[in-house]
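Every protein chain except one is present and positioned as in the full complex.
Up next is subunit A:
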Amino acid sequence: MGNKQTIFTAQQLDAYQDCTYFTRKEILRLFDRYRDLAPQLVPLDYTNHPDVKLPYELIGSMPELKDNPFRQRIAEVFSEDGEGNMTLDDFLDMFSVLSEMAPRDLKASYAFKIYDFNNDDFICKSDLEKTLNRLTRNELTEDEVRMVCEKVIDEADLDNDGRLSLEDFQHMIVRAPDFLSTFHIRI
């Protein structure tokens, strides 16, 4: 087993292994990545549950995230305070959901939260417009944006309320087999 590390207690590591998809080695490696972002803020001893939050700017500067147009939304969805400042638990949770071992439904519900900019549990037209603008660098005209969003809602909205609920979204994800491999960040 090799209990040579002193960062976490055995119970803490068990809790992390139960609540994420990572192995012990990966958890320790992720801790190192977390600590590398701000060595002066993150202590080397987590046995007494220190309350450390890394600001969003540090998280967003990670090489895995810095080019992702949704990095701010991702950080906001996974952080406790909703602002993007992440504790180690949030950090592990985020990469666990984005890893290749997370099931499709879990990823779909988090993807839904990420695309839901106004946090109202529905992806409405304004959310879609914001998504489209982020994906295409604001270079489509307003008419084109509106047309595409209308088409998306037409195709995916099952219960005809003009916006996408989680069920609509999951129904569409089932028909997109590439989703599992694209909604995936390797770390």
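A few points about this structure:
Just so it is clear, a contact is a pair of C-beta atoms (placed from the backbone, for glycine too) under 8 Å apart; a residue touches a chain by one contact, two chains touch by 3 or more; residues count from 1.
To be clear about the criterion, contacts and distances are computed from a predicted model.
Not every chain of the complex appears here, and the one that does not is recorded in UniProt as "Transmembrane channel-like protein", selected from "Palmitoyltransferase", "DNA polymerase epsilon subunit", "Transmembrane channel-like protein" or "Protein ROH1". Screening A:Glu57, A:Glu80 or A:Asp121 against the full complex identifies A:Glu80 as the residue touching the chain left out. Residues of subunit A in touch with the missing chain: 1, 14-15, 17-21, 23-25, 63-64, 67-70, 80, 89-90, 92-93, 96, 98, 102-103, 105-106, 109-111, 115, 128, 131-132, 135-137, 139-140, 144, 148, 151-152, 155-156, 158-161, 169, 172-179, 181-186.
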